[in-house]
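Here the complex is missing a single protein chain, while all its other protein chains stay put.
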């Protein structure tokens, strides 16, 4: 099952990429994906990272085919 | 003893003038002049009128030769 | 530092939007500023007993008003860590939809700029001897009262 993963700000810099398509197992939750990618890319300050699934801040959902999952560092607008 | 009296806003309109030179008795206080002019011109809402003597809001002073006394309705800037 | 210099506040007629753009542009060389707060007063076409305000004709006890503006500036600079502050208020006729008051404060941090701007607006309304004759479409008038 494929999901699109997007990285922003310092996370994109740390991962060395802005986007990738990942193959994940059926039934994987957003928070499991989060833990996996944080480990893969050694993303620092993991506790401050928020996930958006299909543009909604939410880590408790189970992922579905075609979902867009965004890794968001603390916001810094303005 | 002469003082310059200035009227502003609705008071100038009621008095029909913006300024006049008045002869006042030595030792007259600003509040006495206020009472006198309010009666002379039948200035309405007298309790809301403030006096400035030489640009300072103050009715407790004794007037001196050459003082500038302004009759100020409630402020309406902005 | 321009904070001590007494500044001319009154302008004849409405404050033009271009003056606001110019004031903002003048601050782009001050790179210690992180936030600007601006308040603009605009003339409303209020209805009173079926008549509509078409303009306000502002007058003031100008000499005292300039003194009070200066005192408000001094107090604001000692209370708030602002880098600059500018105030312009109309005299004479300002039509509905036009601007009669422009307050502009700048600081390194947003909360300071915003609090200082509010302080100026409230102080100006409360303490400066300015009067407004609200002129209706039929040339009658009433004197503006601040709420």
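Which chain is which? They are A, B and C, in the order written, and residues in each are numbered from 1.
In this text, a contact is a pair of C-beta atoms (placed from the backbone, for glycine too) under 8 Å apart; a residue touches a chain by one contact, two chains touch by 3 or more.
From a predicted model like this one, the values you see are computed outputs, not experimental measurements.
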item	value
Interface partners of the hidden chain - shown chains only, full complex considered	A, C
Touching residue (missing chain; options C:59, C:118 or C:142)	C:118
Sole residue of C:10, C:39 or C:143 that reaches the chain not shown, by the stated touch rule	C:39
Residues of chain A (touch criterion as defined above) contacting the omitted chain	6, 8-10, 13, 52, 55, 70, 72-78
Touch list for chain C against the chain that is not drawn	17-18, 20-22, 24-25, 27-45, 96-99, 106, 108-110, 114, 118, 121, 147
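Convention: only the chains that are shown with their structure count from here on.
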item	value
Inter-chain centre distance, chain A versus chain B - centres from mean C-alpha coordinates, in Å	73
